[in-house]
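Apart from one protein chain that is not included, each protein chain of the complex appears where it belongs.
Then we have chain A:
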């Protein structure tokens, strides 16, 4: 039994799922579901289709290089059964998955941080420009905040 990768979206194909298509040059294409198979038949390039891993990795949206990926590399040589090794591997698999997921999440949030800071600047600017459009109550609080900010700045400059 072997867990394959879908040729189109790079997700794992579990046993009992998906279709293998064999081209006449003996290249085997495995698909996880009919969505990927149909896209392939339409001759779509996975590197251009936004929801595939190929696209995301190409555009740097997902983590590409990490030591956790080394554990999943394809091994063609069968290993001799050793009970201890099997036990350790089975214990390690969920840990490695967890670490990989954490790292992927941080990669994505780091990527989004720049956007967030830009958004904050934009919002601050908009508040400055259209100050008069705010409702009265908010204007008062904003003024207070402004005043306190000025005071702290002055203090810092004096120091």
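Heads up, the rule we're going with is that a contact is a pair of C-beta atoms (placed from the backbone, for glycine too) under 8 Å apart; a residue touches a chain by one contact, two chains touch by 3 or more; residues count from 1.
In the analysis below, contacts and distances are computed from a predicted model.
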| item | value |
| --- | --- |
| Among "WDR73 protein", "Proteasome subunit beta", "Autophagy-related protein 13 N-terminal domain-containing protein" or "50S ribosomal protein L14, chloroplastic", the UniProt name of the subunit that does not appear here | "50S ribosomal protein L14, chloroplastic" |
| Residue ranges of chain A at the interface with the undisplayed chain | 1, 13, 15-24, 26, 28, 38, 41-42 |
